[in-house]
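One protein chain omitted, others in place.
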Amino acid sequence: MEEIQRGAPAGDWLAGASAVAVITFELAVEAPPGRGDLSVLSHDAYGSRVGIPRILQLLTRVGVPATFFVPGVTATRAPHTLEAIAMAGHEIALMGHAGTRLTAMSRAEQTEDLERGLAALRERGHNPTGYRAPYWQLTQHVLEQLSRVGLTYDSSLMDDDRPYRMRTSGGVIAELPVHWSLDDREQHPFAAEGAMGMQVESSPRVLEQWTAELDAMRGTRSLCVLSCHPVVAGRPSRVAMLEQFVDFARHAGGVRFERADKLAQVVAVPRRP
Amino acid sequence: MEEIQRGAPAGDWLAGASAVAVITFELAVEAPPGRGDLSVLSHDAYGSRVGIPRILQLLTRVGVPATFFVPGVTATRAPHTLEAIAMAGHEIALMGHAGTRLTAMSRAEQTEDLERGLAALRERGHNPTGYRAPYWQLTQHVLEQLSRVGLTYDSSLMDDDRPYRMRTSGGVIAELPVHWSLDDREQHPFAAEGAMGMQVESSPRVLEQWTAELDAMRGTRSLCVLSCHPVVAGRPSRVAMLEQFVDFARHAGGVRFERADKLAQVVAVPRRP
Amino acid sequence: MEEIQRGAPAGDWLAGASAVAVITFELAVEAPPGRGDLSVLSHDAYGSRVGIPRILQLLTRVGVPATFFVPGVTATRAPHTLEAIAMAGHEIALMGHAGTRLTAMSRAEQTEDLERGLAALRERGHNPTGYRAPYWQLTQHVLEQLSRVGLTYDSSLMDDDRPYRMRTSGGVIAELPVHWSLDDREQHPFAAEGAMGMQVESSPRVLEQWTAELDAMRGTRSLCVLSCHPVVAGRPSRVAMLEQFVDFARHAGGVRFERADKLAQVVAVPRRP
Partner (left out) sequence: MEEIQRGAPAGDWLAGASAVAVITFELAVEAPPGRGDLSVLSHDAYGSRVGIPRILQLLTRVGVPATFFVPGVTATRAPHTLEAIAMAGHEIALMGHAGTRLTAMSRAEQTEDLERGLAALRERGHNPTGYRAPYWQLTQHVLEQLSRVGLTYDSSLMDDDRPYRMRTSGGVIAELPVHWSLDDREQHPFAAEGAMGMQVESSPRVLEQWTAELDAMRGTRSLCVLSCHPVVAGRPSRVAMLEQFVDFARHAGGVRFERADKLAQVVAVPRRP
């Protein structure tokens, strides 16, 4: 395994802004209806049943385009959801096939998970250009496959808060880094079993952290990749919080909201003169 | 196991309100006096000894009817408590018999737990129409038994924040969904052993989350099912917080407080013209 | 094991106040100097080295008498500390001998722990009248021994927030109940190993919970037993917080600060006419 070469973004990704914000959502793999533990099903189903429609309404209302990372399994089971997301002007990107950890798979299985997920999205008419590893546990093996299968960016790493370019064995990949402090699951139990041992942080406190980070990012010229999950982000007070986050950004000034693919293109590809 | 059909509420459950709030309490199964670990006994006994009387006073003072979910064992051991609750105009509903997880029982045991619990309540003169699964871990098996034993609603699922109707193999059941962010145990250790590894969230912070959620629910036209436990909710500052929650709702406007059974009837049964 | 009979306090424990506050401290069993893990030693030693002197200064400054629960081992190892506490007008009470859980001991061992602890305190000239079980894990066996060895109150149970009387097989015992929401260790890691998996709650947030509870207790006519540990409570911002707690109580009005033994006497013993 050789070291991956990194470089600055090819283009002017800030384009006059002080910071760029990308709102991303990760879709879960829900069990097929009528199968499995009712309690777990019930918890997880909130995301697709209530969360996504409400989030789409919000995004339309505030006029912000977003990026949805989708496991192949979910694309197959919920094609109408994907269609609704795409029709509303949002980006469909890839989060593997089964939505499980790459680090628990062999290399061959990792490749298969990537290819099956991509095929599932393409079969439904979606042509993703970006990837996020489930649980943000990217492997170098999958990173090096991304170019080969036609993807141009990843959004799973945590070693910067500004985008950068990587030269992998397969080609150039743009990275749009994430961070736990901007993830809504960190503040919320997200598994049925987790309910008993983790506390729900109040929505105003989560907003406080997110706006503190965005505000400071206007000074550090950073990229704010929010990572949300419909099962959490679709709750009434969380949707309200997301709206307040957008309001805060607009009131503070200098923040541009953008889809991940649009931003990644500027980062990855040198503009011709 | 076949998929359960779902549908919109039969009647106009909002009836002009922006949101409906149902305050529910879950009664614990306390060990019989003089038996078991004194420390655990002592922790659990607060609920019935101090919490319930104080909560009943509060509900009378603010004029809000509530719903109490009761395990059959508790109905047998504390009949006077149930009588006091019912006399004050509140609803007695069912939370199984032993108050333990359905997911750890065989189907036959699940049926028996449901039937024994119901018999225990009926023997004491209470005729519950609703059910909540202990630890919110409902099984499809018990869900399909509810109509057969004469119950008309469940309040254990998390896949919506508005009520809905289900057509089970046994009949129509109304669902009044719950959520962790509106449960007081999430913010409070609730087992003697838990004391050392979990932090008590301050009452003002819990109120902050609950009012944020209710406030946003006025916009999303949702159902706010608070889930409280006398051992937590009966503490002085928690009772004060519940009063502030009611005050907040009344000051904000558009929120109707209702017993679960009354609401479930509108959801389950089409009104004749 | 027969059930213990309970009753209301014998005397007028409120005596015109709206609530009574008892500030208690639990002394740790520190390893003897020069023995054991330096890191653990270092963490624990803060309590006696810095915490206690600073707490005594505070209590003198604000004019509040307090109660210190002491394991016998600590009384033997740190006799001058106990003397300083007693000289400043505070109460020395008993917390067993070794400071370990009663629930892990046989009955004979429990009796021995109680008697050895008491002997250690008496040898040093202190005559405690009250008891607190380590980790608040009282057993019925020890509770029934308290009268026999000459103690008149316990402060380890959680089934009320007002004092009460118990008629044990050994005699009458007053109970001054505790609660996790009024314990400073709940908000603070308290073991060296705990450092990595538990978060320190900020002092202003802990104060917020304590004052919310005390404030509500003025309405419920309750007993507020604060439970503090010098290793936590002696930190600069925690001492400042305790002072603000006293200030809050005095500004709010109707709160009387009292030593546990003084209060217990009114609860246990009927006043002669």
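Per-chain residue numbering starts at 1, and chain names A, B and C are given in the order in which the chains are listed.
Here is the rule we go by: contacts are C-beta pairs under 8 Å (C-beta built on N, C-alpha and C of every residue); 3 or more make two chains touch, one makes a residue touch a chain.
None of the values given here were measured: they were computed from a predicted structure.
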> Quick one: which shown chains sit in contact with the chain that's not drawn?
Replying inline: A, C
>> Tell me which of C:G7, C:G125, C:G150 or C:P236 is the one touching the absent chain.
In response: C:P236
>> Of the residues A:S42, A:T129, A:S203 or A:S222, I need the one that contacts the missing chain.
In response: A:S222
> If the missing chain were put back, which residues of chain A would it touch?
Replying inline: 1-4, 103, 133, 135-140, 143, 156-161, 177, 179-181, 186-187, 198-199, 201, 205-206, 208-209, 212-213, 215-217, 219-220, 222
>> Tell me which stretches of chain C touch the chain missing from the display.
In response: 33-35, 37-39, 41-46, 49-50, 54, 188-189, 192, 195-197, 199-200, 202-205, 235-237, 239-241
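Here is the rule we go by: only the chains that are shown with their structure count from here on.
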> Just how many steps, at minimum, does a route from chain A to chain C need if it may pass only between touching chains?
Replying inline: 2
> How would you label the chain B and chain C contact, same or different, if same means the shared numbers make up over half of all numbers there?
Replying inline: different
>> Report the inter-centroid distance (CA atoms only) between chain A and chain C in whole Å.
In response: 50
> Between chain B and chain C, what is the gap in Å from one C-alpha centre to the other?
Replying inline: 36
> Multi-chain contacts in chain A: which residues touch at least two other chains?
Replying inline: none
